[in-house]
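The other protein chains are all here in position, but one chain of the complex has been omitted.
Right after this comes chain A.
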Amino acid sequence: MENKSKPKKSETSIIVQMGIFAVILFVSYLISSLFPKNFPVPAPVVGLIILYLLLTFKIIKPEQIEKLSNFLIGILAFLFVPSGIQLAASLDIMKQSGVQLVIMIIISTVVMLVSVALVATFLIWLRNKIFGKKDELK
């Protein structure tokens, strides 16, 4: 009697989605605190790996957390506002050699973007050369 084109999938309630996130965050804090001080692995990064593994081993389905995830990713630029305003506390540093630092940071940003992107492009080109097939990315 299963009708494949069900009009609406039963959606996981937002409270359950928050619960899943909360548990993952809590566990990742515990794991993150196990790393030594000179080799920090922050909790959100641990959490990303945990959630990725849970999805890969099909313990959690994407639908079960998708709504909250899309919401959080959608407001990410806003979530960065406090980090930006945090620079108010660094105005003293800026007074000393601020222009140099900002120029250097802009250069660094461009350098990181371009060098990683070009190395990746080269390696994928190399792979296609060696294995002799050209597969289109879709």
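Throughout what follows, a residue touches a chain if its C-beta (ideal position, glycine included) is under 8 Å from a C-beta of that chain, and two chains touch if they have at least 3 such contacts; residues count from 1.
As a convention for this text, contacts and distances are computed from a predicted model.
S.K.: Which listed name, "LrgB family protein", "Cytochrome c oxidase subunit 1", "Raffinose/stachyose/melibiose transport system permease protein" or "TonB-linked outer membrane protein, SusC/RagA family", is the one UniProt assigns to the chain that has been left out?
M.R.: Checked against "LrgB family protein", "Cytochrome c oxidase subunit 1", "Raffinose/stachyose/melibiose transport system permease protein" or "TonB-linked outer membrane protein, SusC/RagA family": the hidden chain maps to "LrgB family protein".
S.K.: For the chain that got dropped from the picture, name the residues of chain A it touches.
M.R.: Given the touch definition above, chain A has residues 21, 24-25, 28, 37-45, 47-52, 55-56, 62, 65-66, 68-70, 72-73, 75-93, 97, 100-121, 123-124, 127, 137 touching the missing chain.
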